[in-house]
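A short worksheet on the structure shown next.
As you look at this complex, bear in mind that one protein chain is not there, while each of the others sits in place.
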Amino acid sequence: MINVGIVGFGYWGPNVARNFSITPGAKVVAIGDADDKSLQRAAVSYPGARMEKDCELILTAKDIDVVAIVTPVSSHFSIAKKALENGKHIFIEKPFTASVAEAEKLIAIAEIKKLKIMVDHTFLFTGAVKKIKELIDDGILGDLYYFDSIRVNLGLFQKDVNVVWDLAPHDLSIMDHILHMDPVAVTATGVAHFRNQLEDVAYITIYFPGNVIAHLNVNWLSPVKIRTTLIGGQKKMLVWNDLVSDEKIRVYDKGVEGLDSLEIESKEKAYGLRLSYRSGDMWAPRVTQVEALQGETSYFIDCINNNIPPKNDGHAGLRVVRMLEAIKQSLSGGGALVRLD
Amino acid sequence: MINVGIVGFGYWGPNVARNFSITPGAKVVAIGDADDKSLQRAAVSYPGARMEKDCELILTAKDIDVVAIVTPVSSHFSIAKKALENGKHIFIEKPFTASVAEAEKLIAIAEIKKLKIMVDHTFLFTGAVKKIKELIDDGILGDLYYFDSIRVNLGLFQKDVNVVWDLAPHDLSIMDHILHMDPVAVTATGVAHFRNQLEDVAYITIYFPGNVIAHLNVNWLSPVKIRTTLIGGQKKMLVWNDLVSDEKIRVYDKGVEGLDSLEIESKEKAYGLRLSYRSGDMWAPRVTQVEALQGETSYFIDCINNNIPPKNDGHAGLRVVRMLEAIKQSLSGGGALVRLD
Amino acid sequence: MINVGIVGFGYWGPNVARNFSITPGAKVVAIGDADDKSLQRAAVSYPGARMEKDCELILTAKDIDVVAIVTPVSSHFSIAKKALENGKHIFIEKPFTASVAEAEKLIAIAEIKKLKIMVDHTFLFTGAVKKIKELIDDGILGDLYYFDSIRVNLGLFQKDVNVVWDLAPHDLSIMDHILHMDPVAVTATGVAHFRNQLEDVAYITIYFPGNVIAHLNVNWLSPVKIRTTLIGGQKKMLVWNDLVSDEKIRVYDKGVEGLDSLEIESKEKAYGLRLSYRSGDMWAPRVTQVEALQGETSYFIDCINNNIPPKNDGHAGLRVVRMLEAIKQSLSGGGALVRLD
Partner (left out) sequence: MINVGIVGFGYWGPNVARNFSITPGAKVVAIGDADDKSLQRAAVSYPGARMEKDCELILTAKDIDVVAIVTPVSSHFSIAKKALENGKHIFIEKPFTASVAEAEKLIAIAEIKKLKIMVDHTFLFTGAVKKIKELIDDGILGDLYYFDSIRVNLGLFQKDVNVVWDLAPHDLSIMDHILHMDPVAVTATGVAHFRNQLEDVAYITIYFPGNVIAHLNVNWLSPVKIRTTLIGGQKKMLVWNDLVSDEKIRVYDKGVEGLDSLEIESKEKAYGLRLSYRSGDMWAPRVTQVEALQGETSYFIDCINNNIPPKNDGHAGLRVVRMLEAIKQSLSGGGALVRLD
């Protein structure tokens, strides 16, 4: 049995606690939160666990194997460091850390201590992302052209991070997972409209090798909620609409034909050549409906028990933080290109 | 009666010819195209007009008052220059010219000669854009936050211009018209996936004074066709979906509250303040269904007869070309910020 | 404090129990279910309530004021009768009873005993139905032409009732509530495709006075889920799509003009007269998001405390059962007209 201590019982903490509590082989033994009201709510739901107003007691407790850190990103590093130093595996909210330097330090400690880090990139465990990953890995889409994601809605404004750090980690972790490529450069633009000076609208472009381009549109000021990703490939193209309950993923047999011939033509001739378009069937593969977080906590317990490096480990978390840091830098420069290679 | 000569009878020329031919006070007297087949088609539809294989004859003809130039952008300058020099008003396809320098020269000639230039920014004459303009001018949306447009579909690849010069002039001219502001800076990213080296996917950010930001997403490689514009304002927000026949424009009574109080709070307090959201009714004002081009040709005849400067005159065309040129420059620099002020 | 006993803790019972448990002034003191597993689940959630395998003990218990009956319709009458005879108010699932005769008997008992009956027509307490009712009562739609509802999906097949008794009570109770008219006649068609001989597809027409017509399309064999109601009125028309989270109700300023003039024209002339159509704005009023069942249980406690006859009382339940009985009769006759007046 793996004993889990939860640090932070605010908005997302209850979900993490509930999923660890129903994961076979795991047990929630302690919950910590400095806020009395949150702790009282936790006590009602987990009468068998001990409640700690001082979260440090969880990081150092002898009986705890895993610390789940569900606190604001600014506190991630210090909490995670102490947990790792005390020999705990950590399950930690995204984004992993507030900087690349912090992430690298945590990874180094974990490696020395032979501990697991899992960054809560929940979306990787949804039926939709699993299916997209499978379609790409199986070569159904062919070589990829672009990844274009829109994640907009009205609010929720965060008081300490801008819209990029709030919303983009979802897309960045998904993109990292399914493209499986190292980005070459990043550029980002955006604007803050309110006195808190936090960008509420932002646009991010990420260049990958081989002319693959990614773009994220994140916005806290949209009257409508949109969660749509387009992925263009040489063989097929895909649209993922995460807001519909059925047919979330649509695979289009559409594309541009006559490209091979271009290869052997002289440039002049190529220009004159009319490209033709292929427009065939559309297919919406069934996507399994699962609670992603449940799959994720089970997978973490599995990784620990069988000593498997999680796909969403510290390195995955670091890759996302590295992009976030570059985006931040580009934003301050009004959209300057920031190289990552 | 104003006599019109049409130069170019390819894809769009027939529409321009047809609309001038049914405009009261105008008469299509000549059509020119170097291509025999196009000219034959024109001859069938316009038995009363003369057909010219040598388009120059139209530019210099004594009986012609207006030359409508419906040719590729690379030929715009030389044709328009000769037409103006011969005393003709010109109606010219968008984008106006291939460079800022060309546009400025044409404007200068027209001013000296007291001739009208109308750039075919057709969208300004649609019921949808008219209604949006009216909503903004009437203050219904309040101060604007952003203008975010997506214009993607599969093809049509052009053989001499990239996706930006093909699709973005629509959005740029609409944006220029309804925002009525001078852009401060531009940044653009994009990629060419095929041997012709023309970008087929591009993302453009345009900064305006007062924290207004605009963004265009143009793509020739999308499996689905999207023509959606979001406009966020302090009082109301708007979504324009140009692909639906009914309810093209939806106005949302949504927004962020508690901003005024922010003004007088200290920064620290402001950070702690919870913003609240207003989520009220949605309203889809009726949009008149008109043939935009018909409204535009009638308006041009009207501008000539009554010596009115067209809203889509050479200066409007120049503003769009100036942005296109800056976008081009930014694209070559991988997304570098290009200042326009 | 009003003490509530819940009879039946299967699919819907837990929702009823939970909502009574959080209703101010009410307390769930006992839960009964013949099934051991259901009772165990109830015991975990309601440690303060007593569990009864023999539901009769709830119907006769001295300390219980309200019995909530959440069992299959075939058992409603006997349970409700005993509860009423023992002086309990009853909250009862829809449809109220399996026959008009049963409903009338229960109403009679309740009247003699001065007890309240509330039939769980949950939809009446949704933001959408409240708004529609308000729009109609305020005369916004004008005189009504028709009520047309589609309620189709794949499954859930019931083992003892057909698709009409499963799905139509929703629409019949909504229709009864918002039209507030006595139906004149009913006709219904349908087919059973499986060995259980229960209709899985059915179509119901209900005639009202003044040329108002209602139609219900209920289907357990649809590949897509649809919950759409069209309501046509002389002044405005309305579409209610219950499956979207935003803009559930759309009010269209559309209609037929030139009707008054018809009144004074001779028949011949009238035929020749062209009707014209009004096609104006669309408006989606904000619909409050509430848990309907919570509003309903609170309202019931209120009705008891203040001796108010509930709008969804036994008479409302009876009106729905009377239509269901007529539909059944029509179905057996292959669609014969069954008069209700």
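First chain written, first letter: the chains are A, B and C, and each begins at residue 1.
As a convention for this text, contacts are C-beta pairs under 8 Å (C-beta built on N, C-alpha and C of every residue); 3 or more make two chains touch, one makes a residue touch a chain.
Everything numeric here is computed off the predicted structure, so don't read it as measured data.
In the complete complex, the residue from C:A26, C:M237 or C:I301 that touches the missing chain is C:M237.
Which of A:G87, A:G139, A:G210 or A:G280 touches the hidden chain is settled by the complete complex: it is A:G280. Among C:L154, C:V244 or C:I308, the one in contact with the hidden chain is C:L154. Listed residues C:M1, C:A108 or C:V191: the one in touch with the omitted chain is C:V191. Residues 145-146, 148, 150, 152, 154-155, 157, 159-160, 185, 187, 189-196, 201, 203, 205, 207, 211-213, 215, 217, 219, 221-224, 230, 232, 237-239, 250, 252, 254-256, 259, 262-263, 267, 270-272, 275, 277, 279, 333-337 of subunit C touch the missing chain (whole complex, contact as defined above). Panel shows subunit A; residues 246-247, 253, 279-286 of it touch the chain omitted from the view.
Note that in this section only the chains that are shown with their structure count from here on.
Rounded to whole angstrom, the centroid-to-centroid distance between subunit B and subunit C, based on C-alpha atoms, equals 53 Å. Subunit A and subunit C have CA centres that are 44 Å apart. One finds 38 Å separating the Cα centroids of subunit A and subunit B. Counting partner chains per residue, subunit A shows two or more touched chains at residues 224.
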